[in-house]
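Partial view: only certain chains, each at its native spot in the assembly.
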Amino acid sequence: MGKAHSHAYRDVSFYFDTKAKPVLQAICGRNEEGVKEAAATMGWQSYETDWRKLIARDDIDLIDIVTPNNSHAEIAIAAAQAGKHVFCEKPLALTLEQSQRMLDAVEKNGVVHMINHNYRFAPAVQWAKKLIEEGRLGRIYHIRATYLQDWIMDPEFPLVWRLSKEVCGSGALGDLAAHSIDLARFLVGEFKEVSGIMETFIKERPIVEDSSGLSGKGSSEQKGPVEVDDASVFLARFENGAIGTFEATRFAGGNRNGNRFEINGEKGSIRWDMENMNNLDVYFHQDEDGLQGFRTINCTEEVHPYAGAYWPAAHIIGYEHTFTNLMVELMNGIDQGYSPLPNFVDGVRNQAILEAVQESAQTKQWVTLSDVFKRAEPSVKS
Amino acid sequence: MGKAHSHAYRDVSFYFDTKAKPVLQAICGRNEEGVKEAAATMGWQSYETDWRKLIARDDIDLIDIVTPNNSHAEIAIAAAQAGKHVFCEKPLALTLEQSQRMLDAVEKNGVVHMINHNYRFAPAVQWAKKLIEEGRLGRIYHIRATYLQDWIMDPEFPLVWRLSKEVCGSGALGDLAAHSIDLARFLVGEFKEVSGIMETFIKERPIVEDSSGLSGKGSSEQKGPVEVDDASVFLARFENGAIGTFEATRFAGGNRNGNRFEINGEKGSIRWDMENMNNLDVYFHQDEDGLQGFRTINCTEEVHPYAGAYWPAAHIIGYEHTFTNLMVELMNGIDQGYSPLPNFVDGVRNQAILEAVQESAQTKQWVTLSDVFKRAEPSVKS
């Protein structure tokens, strides 16, 4: 993730003329060799090996957190207290309570904050948002969202940190469903209640000495228990009456990065698939009789959000540009002193939904968001 | 449906050399004018206006039931008691108890029975079954099945019989999800438990004098309550550990007949879409590194089930051929004295799952199939 973020800081001013412009002042990592090399490769002007020192520096305005989930809260809160703006990876924290403390900190200290739900910034998704806001789909009835991957299907794939409950809080839920939840909140609205399943298909995996790597089979004879979900699926009701199905899994063979959704409204429907992220499929019920059908729009034209900054029509862009586009908003927020969406408020609400799904999976009950927030009080405000 | 069934009886011997061959002896309908014309158009040699008379005839061996759901049980039981084989539309009945009585009747009277889950008989679905049975997908992890339609999205669409709880028992659930459930039972295995939502988006619709027609806007000023579900979505756990998401709706604009599923197993995945019913998308994890991807197989070759009876490769077949193919099995069953799958046993199990979803939607609890069967005892055997 550090690579994707770094690239966005480098690239945003190449394509966009924001008033605030990022300077790649310092990168931080625990391993000095590694961070030194990363700084050189990616163009950072200096480096630190202790994040506290980074936060203490006067020449730093913005702290970008791409560490594992269990360190987000401590770093973000310290950064906010030091008066630094904060951009944080998703999910915001391990728990709702933790995320609320992060929100409190950034609000109390008046710093700009944002969470990295980068998929919002695909031009096709922004275009979808615009269509919905203009009422082109009318009342929303359905969303069906999947985030399908397959990178840990091999039972010999080792117990890497992404499979640690202590480090990540959850598996497919926090890693993948969090993105689908954000897209649903962005495009459909607030969740009301959820009912879900969390499943771990492979219960044990090889332990590796250095489980930092995400690739390679486990070499160890010893196995340890997998504590996080391989797959999380859930139903949802939204405040506005829409209903949704959500499925996040790392066990959907052949789906390398199947971040997809379809939304059906009374006047039309839209479909999106990250693997063809430039396209938005749109159906309008008002189209002439006999000429109704999903049309595939390549969202690479001047009229499409952010797209005009890049290349001629249908000279497509890729994954990294979702970060570049997001960076435009973060720079504008810093320049003008507001926290662009999605920010920590979104992070907290997202966390509440993740927590509701987890509770639902444990209790086999529907869980309403208002209850989750109520239980979390007084620390958490719904 | 009568048209599709009639066509299959006419056509099966054109393409297939079954030992038993259907004779279009008699058609039955309440309206004499209508049924007389239908007989002439479709090639039936005689007609009746009272189904009891039809059942009483000596020259009739097989009763095909395509009436609304609330009359299935009475006709099927009477037919069985008269020693006639029975082919019945889905869902088998309005309730699990009713469906079990139907099963009891056909079993007690030793007649051949079958239920019309025609989609099993698309060559691509049969091919999927074969791949799964051969272990090509390995252990199954996921099924995600949708049956998306959009024909009643207009609020002025009238209260036709398909929207009557009394006549149909349910809406999208029994009409559409019943098919997805059958495909899941066929391809994945038995359901263990479900948790679902049933939603009616348009609560009232115009009442029409003669609500038999399925098209045309309601002309009446008067409105009546819609008692059945516009959409039903549910999660499922299967006996073999697989998990599933199911969505049946009549409110997915742009999806005219989106009967689709994807199944992910440890060794591979398959995808099918009724709107491109000749194709099966297949992914094998064992494919060479760098050459892995879903391949689109046009299941129209000699090697594909039933396909050899039709046309050269990729000269595609359509919806009606699912009926023709099914008829091959029904004729073989009648010839050899067994009830081909899917039969009333499948109908009962399907009904139990529909009932479980309904109960789950009402109670907002997970419902296990074993409980449904337990409650239904002694009349129903799980």
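We just call them A and B in the order they show up, numbering each chain from 1.
One rule holds for everything that comes next: a residue touches a chain if its C-beta (ideal position, glycine included) is under 8 Å from a C-beta of that chain, and two chains touch if they have at least 3 such contacts.
On a predicted model such as this, the values are computed, not experimentally measured, just so you know.
**Student:** Since all chains share one sequence and 2 are shown, how many copies form the whole assembly?
**Tutor:** Every protein chain is the same sequence, and there are 4 of them overall.
Going forward, only the chains that are shown with their structure count from here on.
**Student:** Cα superposition of chain A onto chain B: how big is the rotation, rounded to the nearest 5°?
**Tutor:** Here the rotation carrying chain A onto chain B measures out at 180 degrees.
**Student:** For chain B, which residues are in contact with chain A within the complex?
**Tutor:** The touching residues are 141-142, 144, 146, 148, 150, 153, 195-197, 199, 201, 231, 233-235, 237, 241, 243, 245, 247, 249, 251-255, 262, 264-269, 283, 285, 292-294, 364-366.
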